[in-house]
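Every protein chain but one is kept in place in this view of the complex.
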Amino acid sequence: MSQSNTSVPAIRYRGAGVTYAGGVKALKGIDLDIPAGQFVVIVGSSGAGKSTLMRSVNGLIPLTEGTLEIAGQPMPDKPGRALRRLRADIGMVFQDFRLVKRLSVLDNVLIGRLAHVPTWRTITGLWPKAEVEIALEALERVGIVDKAYVKASQLSGGQQQRVGIARALAQRPKIILADEPVASLDPVTSHQVMQDLLRINRELGITTIVNLHFLDLARRYGQRIIGLRHGEMVYDGSGETVTDDQFREIYGRPPGDDDFLGGVA
Amino acid sequence: MIAPVRPKPRYAFWGGITLALVAMTAWSAKGVGVDFIGMVCNIGGGKRLLVESFPPDFGFLPRLFKPFLETLQIALIGSVIGGILAIPVAVLAARPVSPNGLVWFLDRNFMNVMRTLPDLFWAMLFATAVGFGPLAGALALTVFTVAVISKLFSESIEAIDTNLPEAICAAGGNWIEMVRFGALPQVWPQYASYLMYAFELNVRSSMVLGLVGAGGLGMILESQRSNFEYERVSLIILVVLVAVLAIEQLSGAIRRRLA
Partner (left out) sequence: MNAVVRPQAPRGGLATWATLAIAGLVLWSLWSIDASPERLLKLPEQMVRVLGFFWPADWGYGQTRALPAVLESIQIAWIGTLIGAALSISLAILGARTLFPRISRLVKFISSAIRSVPEILLALYLVPIVGLGPFAGALAIGIHSVGMLSKLGAEVIESIDMGTFEAVEAAGGSRLQAIRFAVLPQVLPEIMAQWLFRFELNLRASAILGVVGAGGVGGMLLTALRYRQFDKAAAVLLITILAVLLIDMASSAIRRRLVNS
């Protein structure tokens, strides 16, 4: 699953911005290159633009200014087949897991294969064997294949998030976006999930971007940390070197207890 | 200390409403020819009718078996096929999932128009188009069921959480897949309950559709009535009463389990 073309960055923003209808500027002046295979953590207070930035990568929120290129290809500006194909290569993991509760774990992971299977097969549930195989492999990679036929609603939070990651993996993506993936989980499980993401990034070389709330997680897992404040990038460096001063710049205040998860992996 | 001021009730508004209601009632009563006194005076005629109708002719019961079955079949077909067809109609009429504004607008109005016609009207129309008999009844109830269920169902769909559909789109699903995996799973229990409700309504309707020639018990009812066989008419009405009560209890129990 290695990137073939390592000279072209996986993601490139130039002068990118998002302005909402009321004039609110959620993002402004973003110039950012993310090389293929990098593990990036984005931090910032709520409303700083983390979610907006993440959703602009797969077009859930379109840019209103500037450009975005994914692996050298400009972002399609209209919904349609091109956008869907792009999204098929980008897996997304959500804070609230977003599984179909009444379906089995396996069916949920198969949703990751939607873009590769004809519609009539997906809506009737007649998935080809090869696709089921891919889904089971994804489940094995996150270590939860024994629950393949269990109804999603019967799993714990941490297990559901693993299924969410498996669903993203099943897409065989080039990029994985994780929007506050551990915000609903306890400390021990949070570390497990972060380690899963890191391991997937290292083993499969998938470019990974994670929005994080907790500073200690960011420092520990972020190969590269980007700090957003009021929609602008105010920090871009490695995880180890974020000092408390720089933190103040990103968050506009000194770090407090809420910013640390605690717990040991 | 200043005494609190009692807010003045909006006399104009409530007065207007009351006036409108009274006017409506007066106009209607005149048109209808409300005559309770006359009714009481005519009770003699009623008594005679009741005497002629009782006791119900239970010996006629075996002849009702086949029409009764036909009634249930008509109701079943109408409910299931109408229920299936109602799904796309409901989906397109739900703002968060409808593909575009024009489709939504057209579908919504189509739905509202379909809802205006009572079941017996559909039965009359279909009896004209395809001839008398249970097929007309089944078609009528199918259309009626689409009207009833699609309205209820589209309102349910409008209340869904849009996060899940967003996740399906993020994974690369198209519109149909977004609906199938993101929207519908959230509302299946409600759909099932609407289906049962429609079946209840349809059993009631199918009992009487035969009065206009659309099959089922209604046809035998009409033939007996025009022959003034009132003990048989009252038997049929009794059968209808028991059947509807039974289905209602059953349906209520199932819907409570689904909730």
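As written, the chain order gives the labels A and B, with residue 1 at the start of each chain.
One rule holds in what follows: a contact is a pair of C-beta atoms (placed from the backbone, for glycine too) under 8 Å apart; a residue touches a chain by one contact, two chains touch by 3 or more.
Predicted model, so just to flag it, every value in this text is computed and none were measured.
Visitor: Mind listing the chain B residues that contact the chain we can't see here?
Guide: Listed in rising order, the touching residues are 24-25, 27-29, 31-35, 38-39, 42-43, 45-46, 49, 53, 69-70, 73-74, 76-77, 80-81, 112-113, 115-121, 124-125, 127-130, 133-135, 138-139, 204-205, 207-208, 211-212, 215, 221, 225, 233, 237, 240-241, 244-245, 248.
Visitor: List the chain A residues touching the unshown chain?
Guide: 136, 140-141, 143, 145-149
By definition in this document, only the chains that are shown with their structure count from here on.
Visitor: Touching residues of chain B toward chain A in the complex: what are they?
Guide: 163-164, 166-174, 176-177, 180-182, 185, 188
Visitor: Which bits of chain A are touching chain B when the two form their complex?
Guide: Residues 58, 60, 84-85, 87-88, 90-92, 94, 96, 98, 100-103, 111-112, 114-115, 119, 122-123, 167-168, 171.
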